[in-house]
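Down below is the structure, laid out as structure tokens.
Only one protein chain is missing; all other protein chains are in place.
Right after this comes subunit A.
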Amino acid sequence: MTMHDSDVRAILHRATDHVTGPPGLLDEVRRGGRRRIMRRRAVLAVALAVVVAAPVVGALQFPGTRDRGEVASPIFGQPTRGDLAGDKGYLRQVRERWLRRFEENALDEGLRGEPHVVWAGRTPAGPAAYVAQRTANNPVVSDPQGDRMVAVAAFVEPTADGPRVMAPESVTDAGTHGNSQAALLGPDRNVLLVLDAGAPVEFSPELRYTADGRIDRTFQPVAFRDGAAVLQVPPQRTKITVALARTPVSMANQVHITNATDILFPDGEDLPQPTFSHTLAGAEEVWGDKDVSEVPAFDAYYDAGGAHTHDRSPLLYIKGATPDGRRLLLQTIQYDDDPARVIVLLARDNGPFTVAASGLVDWKAPLPVQLRLPDEQGILVAAEGAALNYRIGAGKWHDAGRDAALLPDNATEVRVTPANGNASTMTTAP
């Protein structure tokens, strides 16, 4: 018997008839998408094949059209800047290392012309530079925007073996936002080199938190001189505490550090971050199809301009409703190995979310999250995988479900029974 095309169609349809959409997909996607946006802003992955880099000095444009043509750009059109611009020996050494780098790891796009040292100067870690070279081909590297790769550029750092070309980035004709404009230099990564891209940049050396878990940074203007600024910073060997951003400081204006990813993910692997999300009883009626993808009330807890890992800490996310009909949203935020913070927001009707409670999370505790809500709206508790019970005074125990619950405001004790473990009983937070 011959099998026709229509048979194949019918078989493929029959083989997938059972597949239906997973529950909660839209919420999960929105949450994941939002996380990706935050991560894109927080940590720039500097892989040559995928980076759509931005010009470091001014905008690169093909004259007239977006077809292949000569690249007119200040990156190539200006003489080398920096206090080593006249040091022919160093510049020659940098160009040699650059050419060797691309001989050993040839670019598919090819290179043409000569490498141009955009900036070269002294730093406390040793001499450093920034180099760019045009590519022979200008493939479209961004789909569907159609941006074309026009050049490749990289910082050159000092090492005991002489200049070393750091991760090269492709430069496109598209424009500039979000590309590496800085590098951490020296064995202790305690020298921050920031190139002058023509826009004001502010810098914060240390990340601190307020008592209620908000980000507490002090930014100061970066003073550029002859094409760059060189800043002494605390060692950033395994964790990045510095933040850099164009003004006004915001996530979107973050200035990326070229080796941030190498520092944060030395084995090349991003750390998985398990996500626990729960929707409490009664949430659907209050939430309807309202959107939660961007909530400005969380902004004070996000580190604008900083780059971090999540250190495998879970992300807990709870949607619910309070007894008086307000929307409730809980989220944890953690950077690196710093304490995880938990924030609860409430919103009435279509009004904006405001912070109702916040605290720290101890993921190893039997009950990692316990927050009392204002206006006698209850006590929000969460322990992934655990059965939850509560009681009032010496009364009988009530079932509060699993994973997360909003307990009555007068609950005095909560019992947490993990899936594989003994029950713990604790008094509720005052």
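Please note the rule applied: a contact is a pair of C-beta atoms (placed from the backbone, for glycine too) under 8 Å apart; a residue touches a chain by one contact, two chains touch by 3 or more; residues count from 1.
Basically, contacts and distances are computed from a predicted model.
Chemist: With one chain of the assembly withheld, which option in "Cell division protein FtsI", "SigE family RNA polymerase sigma factor", "ABC transporter permease" or "Xanthine dehydrogenase family protein molybdopterin-binding subunit" matches that chain's UniProt protein name?
Modeler: The correct option from "Cell division protein FtsI", "SigE family RNA polymerase sigma factor", "ABC transporter permease" or "Xanthine dehydrogenase family protein molybdopterin-binding subunit" is "SigE family RNA polymerase sigma factor", the UniProt name of the unshown chain.
Chemist: Decide which residue listed in A:Val8, A:Ala136, A:Ala281 or A:Ala365 touches the omitted chain of the complex.
Modeler: Once the missing chain is taken into account, the touching residue is A:Val8.
Chemist: Spell out, residue by residue, where the missing chain touches subunit A.
Modeler: Counting over the whole complex, subunit A touches the hidden chain at residues 1, 3-22, 25-26, 28-30, 32-37, 40, 144-145, 289, 291, 293-296.
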